[in-house]
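First up is the structure itself, then whatever we jot down about it.
One protein chain is absent from this view; the other protein chains keep their places.
Note that the chains are named A, B and C in the order they appear, and that numbering of residues resets to 1 at the start of each chain.
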Amino acid sequence: MATDRPLSLFRNMAAKIAAIPMILTAMVVFVGGTFWTITYSFTNSKLLPRANFVGFDQYERLWNSSRWLVSIENLMIYGICSLILSFVIGFLLAALLDQKIRYEDAFRTILLYPFALSFIVTGLVWQWILNPDFGIQFIVRSMGWESFAFDPLYNPKIVIFGVLIAGLWQGTGLIMVLMLAGLRGIDQEIWKASRVDGIPAWKTYVFIVIPMMRPVFITTLVIVASGIVRLYDLIVAQTGGGPGLASEVPAKYVYDYMFQGQNLGQGFAASTMMLLAVAVVIIPWAMLEFGGKKRG
Amino acid sequence: MGNKASAIDMPDVVLEPRTLVEGPSGPKPKKRLSRRNIMIYGTLIVICLYYLLPLYVMVVTSLKGMPEIRLGNIFAPPVEITFEPWVKAWAQACTGLNCEGLSRGFWNSVRITIPSVLASIVIASVNGYALANWRFKGADLFFTILIFGAFIPYQVMLYPIVILLREIGLYGTLWGLVIVHTIFGMPILTLLFRNYFTSLPEELFKAARVDGARFWGIYFRIMVPMSLPIFVVAMILQVTGIWNDFLFGVVYTKPEFYPMTVQLNNIVNSVQGVKEYNVNMAATLLTGLVPLIIYFVSGKLFVRGIAAGAVKG
Amino acid sequence: MKALRNAILASTALCAGTAVSATELEVTHWWTSGGEAAAVAELAKAFDATGNTWVDGAIAGSGGTARPIIVSRIIGGDPMGAFQFNHGRQAEELIEAGLLRDMTDVAEAEGWKDIVNPPSLLDGCTVDGRIYCAPVNIHSWQWLWLSNKAFEDAGVAVPTNWDEYVAASDALREAGKLPLALGGQPWQAAGLFNVLTVALAGPDVLVKIYGDGDTEMAAGPEMERVFQAAADARDMSQGSNIQDWNQATNMVITDTAGGQVMGDWAQGEFAVAGEVAGEDYSCLPGLGVNALIDTAGDAFYFPVVDDPDITAAQDVLAATLLSPETQVAFNLKKGSLPVRGDVDLTAANDCMNKGLEILKAGNTLPSTTQLNTEDTNNQLNDLFVEFFNDPSMTPEDAQARYVDIVKSKD
């Protein structure tokens, strides 16, 4: 009988059943795994996770490690540059491809193909191209410009930008495709309207289209940002963290200590700090996004 | 899109706006040579050259013999073209004792990639749909946790997931690996689908409910057909991620299921001994072929998406 | 009973071909490059000859890649039959957790105690008097490789010890050569430093510091001298853009660098390039100061499994790995030294023979993988890669941090 309010548990039953894999993943893997990580970050686990608690020892060591501090600084620089440039380049490319051009398939595939290649080789190829002894610097010098210097991977001050060049080359194609999907979701009437009103194309993009693409931008932001936080393979392949410690990043610290250094506790402490930083950003965002406000 | 049939409709009049924007009117300029097009194509071609440069280096290197590579000029075209590195990468390169090159793991990669891509996309799109349109209690919380999960470094989760899979008895099996890929693809994909479905007009969803469609009916009949571009993006993400995955492939399965990347890693990543750069490059290009083909083929769906996406009502 | 069964098994292993059942044994290792793979093939061949089957699970990328895979398989309850580790403290915890098999019975049946030379190798496998691994080779770090041609070009004699080498560095610079080739990877920097320690402060100091955690020694004058020498080495290595160790070796081969401090695996590179020891290049064990061999190396461990067939096959493999024929075949291909003193390596070259002689004379010391946990080694890597790449870091600062690491080691 439909006269009484049904138990709220059984409302939208199909939706809830469909969401079970998600709920399990969220609660068991992500929440469970995070708490597991945090717990073991207070132990002196080495090769195997063992519940031998040592308080804040791992954290003390972490924050006394110059490598960890360098890693954080590098991630900041890389993160900010990568975020801004990915968005700008990705959006511009998508806007160009959205001009109803011919050969769109070919152009799109060319811009996207680096994404298909593994980081190991992306790093290797860019390591070559940026190598002063046989890469770009060598070519330019052999053309007569003897004083030309371009060796980002071997200069500790700018090595992180050398990684950025490869990172952008590999990743902007995906951003472009995401943005393109977003643009394709925009009502074509918008363009007609703005043309009738005589609004220049760039203004239409900046003031009308981009605000309409907010959901796509959030998706892209999470993809780019999570990629930045987890940046690991590219560094390993391109610089190995060098010269010296100049291009170390936190995820590499985590990996190296967990598996290379056989010190799980230290790796867990480092990843707990990373997750804490992420939580500090995400929780306020979620409260802002979901707090009270609803569509309806 | 032809609107010409309708008497009330006006867009045909509106469709001449280029002249409005660009100034002087008059006979329509030849489209292909307009200044605007030269700029667009010029820019695109220059950008494409930058994107293609590393590919050029890789292809050229893969066609050289080792003595030529030692000469050092990575940009020089091969003096003597040899396909030996390609043959070696595909069929002869050794992984320990097995000298069958990449071919050994190819079908394993296919066997892993297809179910993993399908499972992760189906589950994530249903998640996104449930979150965007059905908004049950607690949905926002789970969604926030998922986004948080996107930032967890994979490596940290290795051992907990080993234990998890052991407990449900799927450790070391193909299905265990499919689950792992589904779990780690879930945050980004769910976000992708949720945000896309949110941007679709909600009234369509309501109309379908009034029309008697239920959860699955709306999903399959209304949402999925309208979302081709985002399914393509999801497929690109997953095919690439899973095809190129190395760590999960070796940690969660046994040698009989090892994907192609294990061989790629063994070819490219051997620390000691002489590096055969030409074979490395050939192996990389061979491994990348499958995602590349998928990108190119799925592009058709992308263009078709225009028609679906354009209709807001 | 058990000993008897093992004895029978071991003897069947030796009388190859008479084994009753063929068992597939999955072996995980990270020997994937050309020479290494050929060496593994010798092991597999010998094992297959016992009637069992070697299932190869090669994962390239050294311990950092292979270790999580091996540990996952063991935790996941689905372990491989055997796996390669560097012998020493890496496997300690797995042994304590009871996840690895006690191979003492096989060792006793085969008499490893008597044949393994130096005996310290077996110590690396021993926990509480029980033996848990089968060592297969010795890789010593203590070598300085020099290009004869580079010194000729610089107009100086090929040095015979570290001090001469340092003195020759200016001449090398003037001749346009890089005095010391050093790759950018952290483990190379730490390795160089440890070799300097052995050569200049002596093996006892190294063992005291790493073995006993002697911080006074670490802060003492002997180590001060080593840090000054490391600063010299840093100056000598400035000006190269190389990452991999074999690229550094290649600079010595092509005579663009004077020399390189690297383990005996570098020898393989010289051999591939067709260089002849003594003519094209010289090798100085222990930097020409303390001619020593450290007993780093590889060993196989055997996880505990339920299947008795696999357990039996593990015993057979352990016995096979140390048999004289396998040792000779394997180590010739691998370029490493055998773990038993009673085999004949007539095919060995000049440098390898130097090593064998030192080994015979008993001049060995335990390796850092035996003395330190990987955690400590990793911290040392971090310290020294920074030191060798950042000229603004003084030897005094570096030593202070070195003492901290020694203090916190366990």
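Basically, contacts are C-beta pairs under 8 Å (C-beta built on N, C-alpha and C of every residue); 3 or more make two chains touch, one makes a residue touch a chain.
Heads up, the rule we're going with is that contacts and distances are computed from a predicted model.
**Q** Since a chain is absent, check the UniProt entry for it and pick the matching name: "NADH-ubiquinone oxidoreductase subunit 4L", "Formate dehydrogenase (Quinone-dependent) iron-sulfur subunit", "Multicomponent Na+:H+ antiporter subunit D" or "ABC transporter ATP-binding protein".
**A** Going by its UniProt entry, the chain not pictured is "ABC transporter ATP-binding protein".
**Q** Which residue from B:V59, B:L141 or B:A213 sits in contact with the chain not drawn here?
**A** Answering carefully, the residue with contact to the hidden chain is B:A213.
**Q** Residue-wise, where is chain B in contact with the chain that is not depicted?
**A** 1-3, 5-6, 8-9, 201, 203-204, 206-214, 217, 221-222, 225-226, 307-308, 310-313
Here, only the chains that are shown with their structure count from here on.
**Q** If every chain is reduced to the average of its C-alpha atoms, which one ends up farthest from chain A?
**A** C
**Q** Ranking chain pairs by contacts, what comes out on top?
**A** Here the largest contact count links A-B.
**Q** In chain C, what residues contact two or more other chains?
**A** In chain C, residues 65, 68, 71, 75 touch at least two other chains, as defined above.
**Q** For chain B, jot down the residues that touch at least 2 other chains.
**A** Those would be 155, 159, 265, 268-269.
**Q** Name, in rising order, each residue of chain B that touches chain A in their complex.
**A** 1, 11, 14-15, 17-18, 20-21, 37, 40-41, 43-44, 47-48, 50-55, 57-58, 72-75, 123, 126-127, 129-131, 134-137, 139-140, 142, 144-157, 159-161, 164, 182-183, 186-188, 190-192, 195-196, 198-200, 202, 214-216, 229-230, 232-233, 236-237, 240, 244, 246, 261, 264-265, 268-269, 277, 280-281, 284, 287-288, 291-292, 295-296, 299-300, 302-303, 305-306, 309-310, 312
**Q** Show me the residue ranges of chain B that touch chain C in the complex, using the header's touch definition.
**A** 94-98, 155, 158-159, 162-163, 165-166, 171-172, 247, 250-252, 254-255, 262, 265-275
**Q** Provide the residue numbers of chain A that touch chain C in the complex, in ascending order.
**A** These residues of chain A touch chain C: 46-48, 50, 61, 65-67, 127, 131-133, 151, 153-154, 156, 239-246, 255-263, 266.
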